[in-house]
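Each chain you see keeps its place in the complex, though not every chain is here.
Letters A and B mark the chains as written, and numbering starts fresh at 1 in each.
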Amino acid sequence: MQANPQLDKEGKLQHLLSIEGLPAPVLTQILDTAASFVGVTEREVKKVPLLRGKAIFNLFFEPSTRTRTTFEIAAKRLSADVVNLNISTSSQTKGESLLDTIDNLSAMHADMFIVRHAESGAPYLIARHLRPGIHVINAGDGRHAHPTQALLDMYTIRHYKKEFRDLRVAIVGDLLHSRVARSQVHALSILGVPEIRVVAPKTLLPAQVERLGVHVFHDMAEGLRDVDVVLMLRLQNERMQGALLPSAQEYFKYYGLTPDKLARARPDAIVMHPGPMNRGVEIDSAVADGPQSVILPQVTFGIAVRMAVMSILAGSSPPAAND
Amino acid sequence: MQANPQLDKEGKLQHLLSIEGLPAPVLTQILDTAASFVGVTEREVKKVPLLRGKAIFNLFFEPSTRTRTTFEIAAKRLSADVVNLNISTSSQTKGESLLDTIDNLSAMHADMFIVRHAESGAPYLIARHLRPGIHVINAGDGRHAHPTQALLDMYTIRHYKKEFRDLRVAIVGDLLHSRVARSQVHALSILGVPEIRVVAPKTLLPAQVERLGVHVFHDMAEGLRDVDVVLMLRLQNERMQGALLPSAQEYFKYYGLTPDKLARARPDAIVMHPGPMNRGVEIDSAVADGPQSVILPQVTFGIAVRMAVMSILAGSSPPAAND
């Protein structure tokens, strides 16, 4: 890829496309801003007028009620106007190209696009095409990146562990197909986590994953020993029918997070999962609902993190205005 | 069923799941509150700020544009933020369980769930699972209950007949499959209607329906004699293809409400229907559009009744706040 289109010349965030290539202070600014929104979301009136009159388009080329909802709620709490577009069902079937769609929505004075797309790189293509002052947030592209998920994970880790600099973190599961894992590895490295482990069967690891600076484990008991944070990944159902895995039962036996396996981690280790969980496949309900699970706080922090990203991006728009 | 989860220890309404088990003063409070909203909905600016910043989720596990729309409009008139989720198409196909979905949405600081589900009891399951301060409204569950429909029917009856205590009310049609009828019978009894009749062929009546305190008629001319209110039920299309009924024509002949049959009722009797109507099946257009029909006022009152339920529930949330 060429020069990072996420930052302008002064280093201000213009788009959030990927964690890769973002400087640590940008990540920290997002986490700090999110902290200020955690309070808002617990108030009786959960709205702030920061993005009043802004038009935010949820452009989902791949269906995802869950992620779309988190962005919709975050935008509404900022008082923005949100328009949900499920593009697969209309314009695209009329043969309109992706960039023509974007040009049209931009001509309607869109301020921000939240984009989910099955093809890696689609949000970059859009961001490069837009004129300054319109922003893109990648809500998941192919197997490439899911930066807001990684950011909410970092928020959650910082919330419970305070500092990144002494942590041992394990990412467990299907790394091969996971855009979440890829974004997590980058975020953990940038924020200074000294030891990042990946735990998976060989068939579910990307080639040369060690190059990312991670330690590879195929045995889960080994991989979880003394870790502070366990980041579980979702096992896509379609993987279980293919040649990569013998069966869900077999997978659970070796890579499902049970209380026994979790006992190898530090006693105060936290367990995270991006959801939706496959209980009994990659995680046991005793762990998912247990005292070390911070899976639901992740969701709560996720709203605040998305509010933070949106408000930082909107604040960087060129016209003078009220910021 | 166990103790009624709809009321807290002080008897305040926490959820609206079913009419059954609610004390008369709670029903009356809802109807009285709705009366105050009927005016709002006729104003030039039809909004009140009562639920500003509240997040209300329309969780429709069964499609229903019509009912979903009434709740969406009611919520918007209260200035709430509404998120529509058609769950069948996304998370559930990813295998996430109902309660995991609810946990996730609760973690996003949902204030209220409007739930429609094909399985009886699903809204109870959800209500029991939630922490205090988050509320559920049942928008129809299986064959069990549809309490807001019954409440808007009661509002309509009270509007036109002033008192419940001297009325003779007939419910006509497919009681066997009707969650509406079940809720109507409970509401009419609780509010003190002395004579409740049900009129239907044997094949469309629940077993031992008399236990509910109703009088059973198989002949419509008999059943409508001298009634003050006729509550028609919708005949589901799928019933007409099954073994329960000979044909739509045959059904109309015996149980369709025509001017002739309506002439047996009191001259000032009102005719109601929950919609959508099958004209020429359970009701003749001459009646549906005739002077005794209050079918469209039902819809109007339905918005006010839903606003009332939402605002009463929101007002009962534990944290101090601005109420």
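In this text, a residue touches a chain if its C-beta (ideal position, glycine included) is under 8 Å from a C-beta of that chain, and two chains touch if they have at least 3 such contacts.
Being a predicted model, the structure only gives us computed values, none of them experimental.
Oligomeric state of the entire complex in this file, given as copies of the one sequence with 2 shown: 3.
Assume only the chains that are shown with their structure count from here on.
We define each chain's centre as the mean of its Cα atoms; on that basis chain A and chain B are separated by 41 Å.
Note for the complex: chain B touches chain A at residues 52-55, 81, 83, 85-87, 89-91, 94-97, 100-101, 103-109, 319, 321-322. Contact residues of chain A toward chain B in the complex are 41-47, 63-66, 69-70, 72-73, 76-77, 237, 275-279, 296-300, 302-303.
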